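A single protein chain has been removed from this complex, and every other one stays in its place.
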Amino acid sequence: MNFTLTKEQEMVRNVMREFAENEVEPIAADIDETGRFPKENVEKMARAHMLGIPFPEEYGGAGGDELAYAIAVEELSRKCATTGVILSAHTSLGSWPIYKYGTEEQKQKYLVPLAKGEKLGAFGLTEPNAGTDAAGQQTVAVLDGDEYVLNGSKIFITNGGQAEIYVIFAMTDRMKGTRGISAFIVEADTPGFSIGKIEDKLGIRASATSELIFQNCRIPKENLLGEEGKGFKIAMSTLDGGRIGIAAQALGIAQGALDESVEYLKEREQFGRPLSKFQGLQWMVADMGTEIEAARLLVYRAAFNKANGLPYNKEAAMAKLFAANTAMNVTTKAVQLHGGYGYTKDYPVERMMRDAKITEIYEGTSQVQQMVIAGNLLR
Amino acid sequence: MKIIVCLKQVPDTNEVKIDPVKGTLIREGVPSIINPDDRNALEEALRIKDEHPDTLVTVVSMGPPQADVALKEALAMGADDAILLSDRAFAGSDTWATSTAIAGALDKIGDYDIIFCGRQAIDGDTAQVGPQIAEHLGIPQITYVEQLDIEEGKVIARRALEDGYYVVECETPVLLTAIKELNEPRYPSIKGIYKAYREEDRVKVWSANDYDVDRENIGLDGSPTEVNKSFTPPGRDSACEMLEGNSKEASRDLVVRLKERKII
């Protein structure tokens, strides 16, 4: 067993850390306040090939690996969870299904610009009446000549409105239930495709989360991803990988909150000595650190499995369940350790606490993760 | 065009701390980085390459085998190839011996149009190696470059002064030293990182035997200067008088004291 990162992964961490400190952290509070999508940083990330880390060079990727990608999301999220989820949704949800299920033509046409970072990707599965129960899809796609005609809407879509390439799920055969769902690649400028409501959120406030509306939206037949009826399988396997990204985001948020707390405890004095000298607070910090390290091992393990072709369905669910729980727990304690200051926007921990909550919800709530884990254990 | 960039791996002195009890440097856990000014030098070379794609950028560093990490990072930023000068014989070199060792290697590479260095390294702050290399190679130098234009066979550089600048024109080959005002260095590309490690032979390691350099002029013995002693800087002995009370009282106290001592 070997717990050391490769030299490449080590350098990826250093570069991402430097990027997060120099480019992401300075605007994090501001974009949280205003909800402005940090387009300039997405462009900077594209220039450094950060938007296609796990994909091969032949498809415009960096030729890296899943663990390096998870580390990248972690490091960004340490300073800004919004930026972390932009990368995660683009890579795991928007790009990966095309890499895994796309034809060679689809990969050349769509994956290459996604992996190069020329275009941003998103993933549309959730509907008002189909959240955890993804099988309840109401969006329909009907084949009409050489085109599919899409009608319906999606909600809570990360990178919605900012992305140029979407992987969209729709019913091609209502009678077949989950086996009647198919996946499609939809370009943003397709007639009949529009952006609806943009959500005003508790956390990750600068990540675009929006409604997607399809009204007689005609897409070429070639944009069917995988076979007809395989959509549910594509969605579920995509989410397995996406969970690693979100788990890495949660891990980063927790680590960021611990970093802030450690600094604060050393600096702040009460009763004539720094807070770091109070044993009760030391105990809290010790627990926070231990939980984070445990989360890190789970997240890296899941990424390692995915990178090496090993099963990762259960591992990814465990990583996300535990890391999201850790993020919520650690950020809440971080606010507590900061006392009254922690509750203000003068310190970043209140933002981190708000950001943490979503990791227990999206890409499968914690309860869904428990279902997946239990399903694996009780098989 | 052929550009050589000399860079140094240095401990991040921002992270160096003093052990409060022993009064010594704590170097454990201090990350090694590419010297900041050298990054600006590399960036400028890469910008020239962006504009003139037929440009070849070679990075050269002298240091222990671990310094290859800095060169890999330079490759990830976009340099074409890298040479690490590593040999026990170089150990203990002062700036004169270092510049001699590097100049020998540059001479072997040959055919360069521009040699780029950073103005100075943050672990030594001497700013000497660049100009000394230029002298050893017998080529002109422009230091403290804050803006650069490349024209056919020559460079036009703005070299910074404390109170303005000179515009200096020089035919190539020429050695330039960069300051941070010159540009904003790019991040290493993730793709570049994987490529740099996959293609192992992109960092060549040269020992003193691999090129022509006089053994008497390198290492400790080839160094005209020697460190006689080193010590932590003495603190001031004046005990600080802490002015108590709220901001108003403390401020008044301070003004009274400064006035009484005729400082204001």
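Note that the chains are named A and B in the order they appear, and that numbering of residues resets to 1 at the start of each chain.
What we mean here is this: contacts are C-beta pairs under 8 Å (C-beta built on N, C-alpha and C of every residue); 3 or more make two chains touch, one makes a residue touch a chain.
As a working rule, contacts and distances are computed from a predicted model.
Of the candidates "Hydrogenase", "Electron transfer flavoprotein subunit alpha", "Na(+)/H(+) antiporter subunit B" or "Carrier domain-containing protein", the chain left out of this view carries the UniProt protein name "Electron transfer flavoprotein subunit alpha". Only one of the listed residues, A:Glu222, A:Glu269 or A:Glu293, touches the absent chain: A:Glu269.
Counting over the whole complex, chain B has residues 11, 13-14, 16, 18-19, 22, 24-25, 27-28, 64, 88, 91-92, 94-96, 99, 122-132, 134-136, 140-144, 156, 159-171, 174, 216, 220-221, 223-233, 235-236, 238, 240-243, 246-248, 250-252, 254-259, 261, 263-264 touching the chain that is not drawn.
In the analysis below, only the chains that are shown with their structure count from here on.
One inter-chain figure worth recording: chain A and chain B are separated by 39 Å, centre to centre, where each centre is the mean of the chain's CA atoms. Those residues of chain A that touch chain B in the complex are listed here as 6-8, 11-12, 14-15, 18-19, 44, 47-50, 52-53, 57, 61-64, 68, 72. Taken in their complex, chain B has these residues touching chain A: 31, 69, 72-73, 76, 186-195, 197-198.
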